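To start, I am sharing the structure in question, which I have written as C-alpha cells.
Here the complex is missing one protein chain, while the rest keep their positions.
Coming up: chain A.
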Amino acid sequence: MPKAVMKRPHDESCSLLEIRKLRIEATSYSPGGAPQNTVIVDDVSLKLEKGRVLGLIGESGAGKSTIGLASMGYGRGGVRITGGEVLLNGRNILAGGVQGLRKVRGNKVCYVAQSAAAAFNPALRLMEQVIESALLHRVATRAEAERRAMALFKKLGLPNPETIGRRYPHQVSGGQLQRVMTAMALCSEPDLIVFDEPTTALDVTTQIDVLAAIKDAIRDTGVAALYITHDLAVVAQVSDEIMVLRHGKMVEHGETRQIIEAPRMDYTKALVSIRSIEHEEKKPTTKPLLSVRNIIAGYGGGAVKVLQDVSVDVRPGQTLAVVGESGSGKSTLARVITGLLPPLSGSITFAGRTLTPRLADRSRDDLRELQMIYQMADVAMNPRQTVGTIIGRPLEFYFGMRGCERNARVAELLEEIEMGKGFVDRYPAELSGGQKQRVCIARALAAKPKLIICDEVTSALDPLVADGILKLLLRLQKIEEVAYLFITHDLATVKAIADSIAVMYRGKVVRYGPKTEVLTPPFDAYTDLLLSSAPEIELGWLENAIKGRRMESAGN
C-alpha cells in the first residue's frame, strides 16, 4: 500500500480523507409491493486534512452514521455504496476490493461505536480487545502494543492504567468503557478515527469527562476524526469544522465558529436556536397537588435503598422537574408515586387524599387523575392496537364512553396533539418517533388527569422533535391545567419548562425549590457539577467547564 501512495506524490499534499459525490442506497422489500430503492446518502462530498476533526450532525435518518462507515468502505445491513469515491491518502479504497478494505479497517481507519457496552466482547479481557487490531495488522508486537495501550489508558484518564486492561467489559463503568474503546481505536495509530455518537448513551456528568479525554487524545496524537452526533453543543466542543446533514443531503458545511455563530441555512438556524422556549415561571401556590413526604424505598425488601428520605411537592398546574444522573433514583420515585413500588416508609398525599402505597388498592379516580408518559414511546403502546384503540381505551375505561361519543373525543384529542383524524387507524409501527410520543400524551390526557408523570419523555427523540413535544406539553398545561412531574437528566429541558426543580443525587434530594432559586448561586457541589456539565453551544465551553469543576462525577 505505501507503494501506491509513493507512485502518486502529488497526493501527499492532498487531504487525508476525501469523499467525492458519495451516493449510498438500500433496497427495502415491502409486503406485496415491488422492491423499493431508497437513497440514504445523496451527493455528499467532504475533505478532511490531517489532524482535523469534522463534525457530522443531523437528526436520525440524516445518513451521518452511514457516511461515517462509508469512510471505511462499509455499508451496514444491505446498504450499498452505489456512487462516488472514498479517497484515503489519495487512494480510492472502494476500488481495492475486500483485501484492500481489510488492510484499511482497524489499521488506517478505526471506529468508535455509540454503545461501547454492546461493542465489546464480554468474554474477553479489555487488553486483548484493545490491542487486537494492532497485532492483526502487525503494526506492533504484543509487548509494544500493550505498552502503547497503557499509555493511552493513562492519557484518557482511566483509573489504574497498568491493570485496567486485565478487567472484563462488565467490570468498568459505561464512561470508562467508552474511553477504553477510544484507546482501542488509537492503539493501531490510525490516520482517521470515526466517532459514532460516542457520548450519547452517557450521563452529562460522565459525558464531559469522555469528551475532554477524546479531545485531548485527538490533539496529542494528531489523528484526524469524523465526529458523528445529533448534539450540536457536543460537536461544537470537539470539532474544527461542522457539516450539517438532513435526509442524506448536505445542508451546510463550514468552520465550527461560522456554523454556530452565523448559520446560513434555515435548518441550521433551527438547530442552533433550539430550546429557546418561552416559559414564564409560575409562583408556588400554597396548597400542593401532590405531596411526597419522607419516602424511603428500595428493592429486595429494603436491601438496596434507592430513595432515602425524599420529600417533594407538585403544585396544581405547575411543573416539577426532577433532575439527576442515571442511578440517582428519579425513575424509582415515579414508580413509588404510581404505586408500582410500595415504599418502605413515608406518605404520599394527592389532591387532599392519602394514596395507598400499593397500586392494587387504589381507587379508579386515583388512577385516573395520575397518568404517566414513558421514555420509549414505541414500547409504551401495544403494537397490535390502533391509535384509536390506544387513545380510546381510557375513555371507555374511566368514562364509559362508547361509539360515536368516544370517536368524537378521540378525534378531539388527536387535534389537540396536532395530529389529524387520519391517524386513528394507524398502528404504532406506522408512526414516527415524535408522533408516537404525541399519541402517548393523548392517551394520558384522555383520562383528564390532574398530574402527569413524564419519565424522560424527550430523551429518545431528535432535538427538533423533542422541542416540539416540550412546546406541546406546555401548551396543553395551559389548556388543561394539568401538573407535570418531569423526570429528566437534561438540564436544557429543565430550564425550558420547569416551575420548580428537585436535584437528586444517589437517592437523596440535594437541592429543591422554585426554578430561579435552584438555578441561582451559591450552588452545592453536585448541582454545580450538573449545571456545569450540560454542554452549551459555545466555543471553548468544555475547557472552562473542566477548569471550574468542584467534584468528580459519580461515574454511573
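Assume contacts are C-beta pairs under 8 Å (C-beta built on N, C-alpha and C of every residue); 3 or more make two chains touch, one makes a residue touch a chain; residues count from 1.
Simple rule for what comes next: contacts and distances are computed from a predicted model.
When the unshown chain is looked up in UniProt, the name that turns up among "5-oxoprolinase subunit PxpB", "ABC transporter permease", "Phosphoribosyl transferase" or "NADH-quinone oxidoreductase subunit K" is "ABC transporter permease". Of the listed positions A:73, A:90, A:190 or A:428, the one in contact with the omitted chain in the full complex is A:428. Residue in contact with the omitted chain (choice from A:300, A:383, A:403 or A:521): A:383. Touching the chain that is not shown, out of A:393, A:409, A:448 or A:508: A:393 (per the contact rule at the top). Within the complete assembly, A:359 is the residue of A:359, A:411 or A:519 that touches the hidden chain. Interface residues of chain A facing the missing partner chain: 30-33, 338-340, 359, 362, 364, 367-368, 371-372, 374, 376, 378-386, 393-394, 397, 422, 425-430, 443, 447.
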